[in-house]
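Only a single protein chain was left out; the remaining protein chains are all shown in position.
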Amino acid sequence: MIKKTFIIFLTVIYMLPVFWSVVSSFKSMSEIYNYPPTIFPSKISLDGYLRIFKDYNFITYLNNTLFVAVIATVITVLVCVMTGYGLAKGTFPGKQMLNNVMLTTLFITAQIMMVPLFIVIKKLGLINSLWGLIIPAIYTPTGTFTAIQYMKDIPNELLESAKIDGANEWQIFWKIVMPLSKPLIAALAIFSFTWRWNDFILPLIVINDSKLYTIQLALSSLQGQYTIPWNAIMAFSTLAIIPTLIIFLLFQKLFMRGLMAGGLKY
Amino acid sequence: MRRLILVSILVLMFSFAANAVKLSMYVGDEHMAKVMKEVTAVYVKEHPDVEFDIIALPYYSGFMQKVSLSIMSGDVPDLIQVTTAYAPQVKEYLINLAPYIEKDLGITPKDYLNSILDVTSVYMTQGDEIKLVPLEFTITGIWINKKMFEKAGIKYPPTGGRSDPWTWEEFKDILAKVKKANRIPYALSYDYSADRFFNYLALWNIKVLDDDLNFVMDQYPDAAKAVEEFINLFEKNLIPRAEWLSGQSAQQDFFGGRTAVYWSGSWQCDNALDIMKETGKEFDVAYVPMIKDWFGVPGGSFLGAFKTGNKEKEAEAIKFIMWMAQKDKGYLEFLKDGLYLTAYKNHVVDYGIPEFNKWANEVFSKLGERAPVWTAITRANVIWSKLYDVVRKQIALGITGEVTAEEIVKNLRSEYEKIKSEASK
Partner (left out) sequence: MRNKKLSIVKNRFVFVIPGLIFFVTFSLIPIIAVFVMGFTSWDLLHPIKFVGLRNFRNMLHDKWFWNSILVSFKFMGISVPLIFFLSLALAIALYKEDRFSKIFRAFFYWPYMIPAVVGGTMWKWLLSYDTGLLNYILSKLGLEPVSWLEESTNALISVSLAQVWILSGFMMMIFITGLQNIPLEYQEAAVVDGANKWQVFWYVVFPLLKNTNLLVLIVSIAYCFRSFTLIYIMTTGGPGYATTVAPLYVYQRAFTEYRIGYASALSAVVLAIALVIALTVLRVRKSD
């Protein structure tokens, strides 16, 4: 019980900013400016919401972003699991060095890579295309590293005994490793969807056509030079989080108890 | 036979629609994007063979990066709306409009430039060529909370009971008075902006750069004093420190009622009108104080066309620009849709809103007329753009007490030297 109250208390603190922004999305700009701040809007104003539907093609941006996020997630999860497996359980020369090299990218700031990355994307003809938002994002150092560490926990004996039973490498991967990786796949799917959904830099440099805008790009263009329509921005954010939340809740189903007879006592 | 004609008509119509020239325009402000959509809709009614794609980019976090990358890769848009801050960098990639002004507008480029405020036209030219036409004109000015001033019994120029601007000493007094009378925690809101600080310095007749872009601030004997007086306003709690130390919104402080005065500009007009309508608060515009002189600092944005190599699109883009360059055609539509101030001389516009008419035609126009050309020239360059963040950060350090006013001036000199040496190599 103590545990539960503690969790609920923390939740209140965690969700305070979110609550504040949802509530603000229903205020008019004058009320947002006002001091003292009101918690609940004194008069519910749908200005913020109306604005994004009237002035912006919210549905188009939603479709574009969904397309990118879903396809990128499917490919990314597959590639990450494979790469993680190869780098954790592989026996090829230079494995450790490749491990280290691929991990260095964890520390690069996206901002400074923007310029050469842009040139690469342009040379490959992916500019101004939704595929230009998917393909460059497939390799993710965080996802790969997560997969590597997860795969390390899979006992080698399992794989050896399968080999003795006559299975080839592909069968081992598909029939043994993949089913054991369900929690990993669920985690990677959630993370990858979040990353692609919230990506702002790649769409900024790749997309030139307002019909191909993604949600984050549209949201960022709401920041004007002189005035920032906070209620519209908060309305946008409130709506934009819904798909990520849905994916999160859906994929939680895959967090089954570790199939290696896992599970904690508490 | 009839079927053949019908089919050919359909094909023609189809190809006509399919042949609609699509022009893309980069815009750096969301409100501007909305206005441009309305304006281009009017244009398209008369020119149905053109389509516009207005692309709004985030001004502070992506506009110039996107534009730079576009220029570097050659994927430039057909049209661009660019502010005084970025015009210097972008100009050389734009089409020379001078021959078209001659041809389509029937006046010489020289006469055209003369019909525009000097502080605006300096941004438009590159040598003998004209690369940009003006969009909105902005000018700095003082916003005041009318009811708070009434309560404190203070008169304000020009429409609030006195005609001459306050002196600097009077201004400081008024700030203290209005703060006390209304029991508000502060008096003045001041944007965390190097351009705004530039306005303050300029009223001391102190320049940061001269017309040849040399750093001259340290040649003025009272430069350190001016900086110190500014920092004092924070120390006396006349300006909220948070506005310059943590980017707290000066706009929010003023319109929310925490301050009574806001050193901002003409771009706040429609915001002010909205809030006045919704909350019953009353705002008005006043002259800046006279320190050694008094005037506003000009700004604004412009419209240009990139050299894309696509002759058809370039021609259509130029046609649109020429429509926008006429103060009784596209430009008028633009001003009214956006509630923007005009950049043309002797151009009185009736916006249909009496309050706005008053602000525009009685107050801001005066502040704009008095603005000397050097306030535009010394900022319309890449060096000022690079100094921008350094200037305001140094002042912020002064407010926290980490550097003295003298040190600030010295530091600005050394930063300038660094930037200059890099630019020249």
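A and B label the chains in the order they appear, each numbered from 1.
In the analysis below, contacts are C-beta pairs under 8 Å (C-beta built on N, C-alpha and C of every residue); 3 or more make two chains touch, one makes a residue touch a chain.
All values derive from a computational prediction rather than experimental measurement.
Just so you know, the chain we are not showing touches A, B across the whole complex.
The missing chain, though absent from the display, is touched by one residue of B:Ser24, B:Ser121 or B:Gln252; that residue is B:Gln252.
The missing chain, though absent from the display, is touched by one residue of B:Val39, B:Met64, B:Ile142 or B:Val349; that residue is B:Met64.
Mapped onto subunit B, the interface with the missing chain covers residues 61, 64-65, 68-69, 71-72, 89, 93, 185-186, 240-242, 245-249, 252-253, 256, 258, 382, 385-386, 388-389, 393, 396-397, 399-400, 402, 418-419, 422, 425. Annotation for subunit A: contacts to the undisplayed chain at residues 3-4, 6-8, 10-11, 14-18, 20-21, 24, 35-37, 39, 79-80, 82-83, 85-87, 89-92, 98, 101-113, 115-117, 119-120, 124, 135-139, 141-142, 144-146, 149-150, 152-153, 168-170, 173, 183-184, 187, 190-191, 194, 197-198, 200, 216, 219-220, 233-234, 237, 240-241, 244-245, 248-249, 252, 255-258, 260-266.
Here, only the chains that are shown with their structure count from here on.
Centroid to centroid, with C-alpha atoms defining each point, subunit A and subunit B lie 38 Å apart. Subunit A meets subunit B in the complex at residues 28-30, 32-35, 55, 114-115, 118-119, 122, 127-128, 204-205, 208-211, 220-227, 229.
Across the complex, subunit B meets subunit A through its residues 24, 28-34, 53-62, 65-66, 69-70, 73, 75, 77, 83, 251-252, 255-258, 267-268, 271, 274-275, 278-279.
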